[in-house]
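Worksheet: the structure to be examined is printed underneath.
The full complex has more chains than appear here; those shown keep their coordinates.
Order of writing sets the chain letters: A, B and C. Residues in each chain are counted from 1.
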Amino acid sequence: MKVKIYVTHKKGILDPQGKTVETALLSLGYKNISGVKIEKYIELEIDGKSKEEAEKQVKKMCDELLSNPIIEQYRFEVEQ
Amino acid sequence: MKFGVIVFPGSNCDHDCYDVIKKVVKQPVSYLWHTTTKLDTFDCIILPGGFSYGDYLRCGAIARFAKVMDALKKFAEDKNKLVIGICNGFQILCEAGLLPGALQRNKNMHFICKHVNLKVENNHTSFSKKYKKGQVLRIPIAHGEGNYTCDKKTLAELKKNKQIVFTYYKNNPNGSMANIAGICNKQRNVLGMMPHPERASEAILGSEDGLLLFKSIESALNIRH
Amino acid sequence: MIEPKIYHELGLTDKEYQRILGILGRDPSPTELAMFSVEWSEHCGYPRSRKYLKLFPQKGKYETLIGEDAGGFIYDDTAIIFKMESHNHPSQIEPKQGAATGVGGIIRDIFTAGARPIACLDSLRFGDISKPFNKYIFDGVIDGIQFYGNCVGVPTVGGEIYFNDAYEGNCLVNVMCIGVCKKDKIARAKAVGIGNSIIYAGSKTGRDGIGGCSVLASAEFKEGEEEKRPTVQVGDPFTEKCLIEATLEAMDTKVVLGIKDMGAAGLTCSSSEMAAAGEVGVKIDLAKVPLREEGMESYEIMMSESQERMLLCVEVGKEDKVINVFKKWGLEAVKIGEVISEKLIKVFRGDALVADIPIAELANAPLYDMAWDESGKQKMESRKVRVPKDFNKTLLLMLSSPNIASKRAVYEQYDHMVQINTSVYPGGDAAVLRMKGKKWGMAVTSDCNGLYCKLDPYLGAQIAVAEAARNLVVTGADPAAVTDCLNFGNPEKPDRFYSFKRCVEGVSHACLEFELPVISGNVSFYNENWKGPILPTPTIGMVGILKDVENRCTVPFKDDGDMIILLGKNNDELGGSEYLSFIHKIEEGVPPMLDLDLEKRVQAACATAIEVGIAKSAHDLSEGGLAIALAECSILGEKGAAVSLND
């Protein structure tokens, strides 16, 4: 099963990278853009049992390693 | 003869390169703010190491769009003019298409700062003519993204045209393809290298092997005037 | 009437709240309450430690400079400014950002004094590295230091790392920074001249670390009680690098009359302390402060600890000269207020007055005479141990102790060469920096053995000063001045305050003996975990001068046939030694005897031997004693050594 995980900054946490890229896009003439955020997107394969069990495992992996609960939040999709 | 050192927001080896040219090589040099567009009075432009724009998005990805880069592309078309990109400067030259390939994250995922051994693969360029072929140099590296990569076709071309100027000797610190540490363009007037020659140009810093690179540039420019 | 629950949460005691009512003659507004709480917190006002900090000598061999933030000394025509600060609690919550913002904060304290930052050191303490959570904190802190330090282009040239169970749950991240400038170019953190402008420069303000200053400093983490997590401060080293260049460039315009970085307690601390130092008042309008988030309340703006922000006092009418410099470097710079004659801090939000406090009272944190007792004193004798069966095996085992093993895998992640001044690289006793265009150079180090300070706070603190001095002397440097970072437990518990008091007395007496002024420093209390206080850790940062940097000396043995000489007495004492703690898991006994007079003579002999060129290498004995010192000189020099022990 294919898993897609999106790890993003929590609200209010500064994203210096997003801020700098936004300034760069504006200076390249793209005046109509805002709220640029640079986040992490993780893809992986899981094999075995059921979708529910895969989802339980992905949640555990995110809490344990793939995201830092203090400054990040995550959501994910598991495709059969 | 006049050297120019480009300063991007986030460059941090600009002072170092400026000092080596001025006080060790003893040639005229001035800083060039990244919005400069007139380069014709200069003979050699240095893109120094550092973290231009914080290395955000990709190293050199944003610096490549600075106003000075358009002027630099025209400047580099004249084969009598020399351009050297050191560390972040090399990354910017690749992003700007002045040199082929790209610099990826080090294989061991860590920033590495230490002296390494380099081998001179091609001493027939304005940047390496003072070295002997195959000479081993001791020059420091300090980077997190020095893992050079390009497609097979480009690598074959680099080898055919002898554009690989420096390689890591014996052990490769970052996983760089074909141990590449420094390459030049076909016209051999633009060089990009990850190691820092300006950090090995005075005995007090532990090695003087980098000085001969700047001396090579000096002698190449002397011949042309 | 504000309920006690609220001001207690902000770290204010009932007595302090009554004093506020007396000062204002009315109930404080939320913004005023917040401002008092941060200014009077341990992190800014030092109410519980100020009394003892006065013991530190302020005069020494070289002319000293004691500024508002960092201090320093003068050598030749140069002012050498340095300071050390702690970011212990933020690093325990979020190690990478905690350590990163610690580096950012200490570097700002240096260039706010007008000095170009030229080197950083970091002094770190963790729990047992074999435990996964301690390893996670360790990896995060190292990552934060390399992420921030490398990007701002200030070389990280030294420091030290110790591991002990007592630091589990409360790591120590002490960061030191050194900067230089021409001695007449030093900037002061003062607001001067009625009507002059107050300019805010640097990043936008967000809710970073709200209450970080007082709430964090006044609370320790009990097992599982991790909720005390205000929004963590996030550092942007790219903005800091631009801020360094912009600030130093702005100072060249000669219209900057005073400047202070917004560190702990952000806008509150910088504006009120600049006014207090200048003996004037200040009026600011929060509506003019560039904000990163919507709907921020006035007290949040005043308490925010968003990173990379400075406050400047600039000649009225000349603001644009300064603002344009910051704009050139892509930074915010806007006038937010002005200097006023009444000695008040008046904070407006547009037309609404949200705070109006007498400066002198706000900046004058209460002073507490904390109780102390000797209930924490350690018993003197330690259990006897058998002589090891196999000395070789024991030596190899000792070399593998995390407190002794090489830290190359760590410092090779730090750019320790940028600015091309580093002439002796990390891995020795102290780093040596050359000064471009000068004959002389500088050696820098930091040191402290927390276990010694637990066993005997007074003697342990003296040893920390003596060892830091030795680290400099063996490179050929003459120790010149000291900074410190005093990491201790909860000051309200008498046994913890006893170790603080005795350590401060130990540091003071040793500094007096070595003629070393303490020119700056920092106090960090409430370093505890569920088991109790951390080891008392008065980290000593020290800077020395080499008259001729070409005479620098290093640790590795050089040539075959060289004689090996041991200076000083090798006594039979294992109290608090690494051997006892690592091999036998015993942390008892009296720390090694320190005869300050003998110490000075040993250091003088070593300094002379180096100066006249007899000594080809030199190394000081510390953790692991003679055996480890010999091993290190041999390993680094790729040589062997033949030694006889019968004197």
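We adopt the following convention: a residue touches a chain if its C-beta (ideal position, glycine included) is under 8 Å from a C-beta of that chain, and two chains touch if they have at least 3 such contacts.
In this text the structure is predicted, and so the values were computed from the model without any measurement.
Peer 1: Given that a single representative of each chain type is displayed, how many copies of each does the whole complex contain?
Peer 2: The structure file's complex resolves to the formula A x2, B x1, C x1.
The rule is simple: only the chains that are shown with their structure count from here on.
Peer 1: Any chance you could check whether A-B or B-C wins on number of contacting C-beta pairs?
Peer 2: B-C
Peer 1: Round to the nearest whole Å and give the separation of the Cα centres of chain B and chain C.
Peer 2: 37
Peer 1: By the touch rule stated above, which residues of chain C touch at least two different other chains?
Peer 2: 236, 238-239, 330
Peer 1: Quick one: which residues in chain B touch 2 or more of the other chains?
Peer 2: As it turns out, chain B has residues touching two or more other chains at 53-54, 56.
Peer 1: How about chain A: which of its residues touch chain C in the complex?
Peer 2: So the residues of chain A touching chain C come out as 12-14, 16, 19-20, 23, 68, 70-71.
Peer 1: Which residues of chain C touch chain B in the complex?
Peer 2: Going by the criterion above, the answer is residues 146, 150-153, 236-239, 241-242, 329-330, 412-420, 422-423, 425, 434, 436-437, 549-550.
Peer 1: Would you mind writing out the residues of chain B in touch with chain C in their complex?
Peer 2: For chain B paired with chain C, touching residues are 9-10, 12-13, 15-16, 19-20, 23, 49-51, 53-56, 110-114, 140, 142, 144, 196, 198-199, 202, 204-206.
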